[in-house]
Structure formats: C-alpha cells, structure tokens
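Heads up, one of the protein chains got dropped from this complex, but the rest are sitting where they should.
Coming up: chain A.
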C-alpha cells in the first residue's frame, strides 16, 4: 500500500480551521520520517481548485513545506490515501469538488480520510454517506488515541464486563477560536465519537445537552451532555473552550484533543499544542472514566508523556499521536471506521442535542 498522500482541499475559509497545515501534514511527515514499511513516501500534491485567495495561500504554504505543488485537477497516480478538507460553503452552494473526488477515489480504490464531516451541510453528508458507504473514514481522531485503543480492546474482549457508564471531559484552550457552527458540532463530536467507539455501536437513547454561549469576553462555549445510551449506559461529557482563539494559532483543539505525539517535523505545532489553555502552558483536559460491571478504566489522553523537570516543568511525549494513528490506519486500510454513515448518525445525534438545549428538555436520539 506504500505510496504518497494527496492533500485535497484546504478547508472552509470562514471556519478559520487550517487542518491540513496543523493536523494532517504534521502527521503525514511524522509517518514519512518514521519510515516504517508501508508508511507514506511523500505528498503527491495539494489539490485546491478554489480561487479564494485565503485557500490558495493555505495551499501554497502546504505545497512549499511538503515539497509538492498545488494542483487543480485530481490525480491519484501512486497515491496511497487522500486526506480531504472540503470547503463546506462551496459544497453547500453546489460548487464543491467533494463528490468528484470521492468518486475518483472509489474508482481507483484509494481510501479517503475526510475532515470532520459533521461540519458539512446535512444534505451533502447524507448524499455522500449513501453514495460512498465504504472507503471514506471520518477524521474523528481521538478514538484512535493509543489510550482509547487500549480501552477499546479491553472492553471488546469483556475485560470490563458490561459497560454501565462513560464520563469524560474535553476542555480546551482558545485554539483557533469558537466555531461558527457551534462547539457541539465541532468539538463535542470528538468526545461523542469516543463514546461510540467504546460502546462499539451507534448511540441511541435519551438525554439532555446544555450549551452556555460564548462569554462577552470572547471565551468559547461550554457544553454539558447527560444521556442514557441504550441499553443502559450513562454518559456525561463536559466540553468547553476558553479564550477567543487565533486563526493562525496552531494550538487548534483538533491537535490538542488527540495528544501531541513525537513528530520531529511537527515539533512547532506540537509545542504550541501543549499551550492550549491560554497562559497556563498546559495541554487540554481530555480524559474518560469508563465504568463496567467488573471494573473501570481511567484514560487520560494527555499521554503517553513523560514529565521533564528543569527550571520549568515541561513534557516529553512519546509514541504516535491519535492523528498519527488515524492517518497510518487509513493508509494501511485498518481504519475503516468511523465511516460516513457513522458520521451521519453523529450529526443526527448532535441535531437532537441542539434541540434539547434550545427547548430545555430531554430528547430521544
């Protein structure tokens, strides 16, 4: 499966998130640097057909730093995987390239990693989930974090008995700032997906969400989710963002949510990711307490890491980050889940939770 990676699209200008630069390219470079058998050999190109200057600037930077070039036609020759960051606004207007890309990849048998599908217009996601039931992985990377992988393995083999509760926190710093579509869709989706991965089945049940809007000082939303997932798994999640963020701040939650990792190439972004809480020099709070009939697991996604004591306390992460694991899994075709259908189910769950918040009542999902 060895080959190159195509970076397709540079996101949605309005969303401020620049995930190709701060998330995916560092992971790809890390895998290239590791040079393990089957790892990617390079970046084949940066596909960005949009004439939007902001997106073109992003693409130019990516091409320059990855030793590739910006292209405006899809070329999958020698490509082992595509990492797609579609422009949600263009897709909503029917002017996007996503369908064409997914079809080309499906025809060529090349797997696609799709950046956060819950930010896409609902009808676009629904259409893609129907047309491309396989071959596309939603980039919900925290479920690929080594700690969560360890937990999933133990749960799946009965090592915890039957789950009865999952309680988690995902509390981040300013990162790239409050998301215009809300943090339930942008940030809480990661935590919900972790719960789905731990349970091992789509989440249905009943419960509530409460969303405190961004503060007048520009600080982000706080979200509290309290639900009972079928058959009887109590789930509570605290999700929130502090600070108002910076479009050029590489400490975006999307890295921070999945632990820094050790990529030498991504050192700058990783160092920045560890200052996700403004002024505190510490990573986000991201952890899960998983309760079963025969035991419990305490997973801290601020790991694997060692503490370095000098004049200051700093951190030495080791091993792959959740992003490294996700990208590696897509290239090796071991990360088929979560697929687009799973992302669609997650988008529907989020819509139900938005209703709960708006109407201050418990909802079925």
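Criterion: contacts are C-beta pairs under 8 Å (C-beta built on N, C-alpha and C of every residue); 3 or more make two chains touch, one makes a residue touch a chain; residues count from 1.
In this section, contacts and distances are computed from a predicted model.
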Chain not present in the shown complex, as UniProt names it (candidates "Sarcosine oxidase subunit beta", "Cytochrome b561 bacterial/Ni-hydrogenase domain-containing protein", "Branched-chain amino acid ABC transporter permease" or "Gfo/Idh/MocA family oxidoreductase"): "Gfo/Idh/MocA family oxidoreductase"
Residue among A:149, A:236 or A:351 touching the omitted chain: A:236
Hidden-chain contact residue, picked from the options A:133, A:200 or A:295: A:295
Candidates A:164, A:315 or A:332 - the one touching the absent chain: A:164
Identified contact with the non-displayed chain, of A:99, A:224 or A:351: A:224
Missing-chain contacts mapped onto chain A: 161, 164-165, 167, 169, 171, 206-208, 210, 212, 215, 217, 219, 222-224, 226-228, 232, 234, 236, 238, 240, 242-243, 277-280, 285, 289, 291-296, 298, 300, 360-362
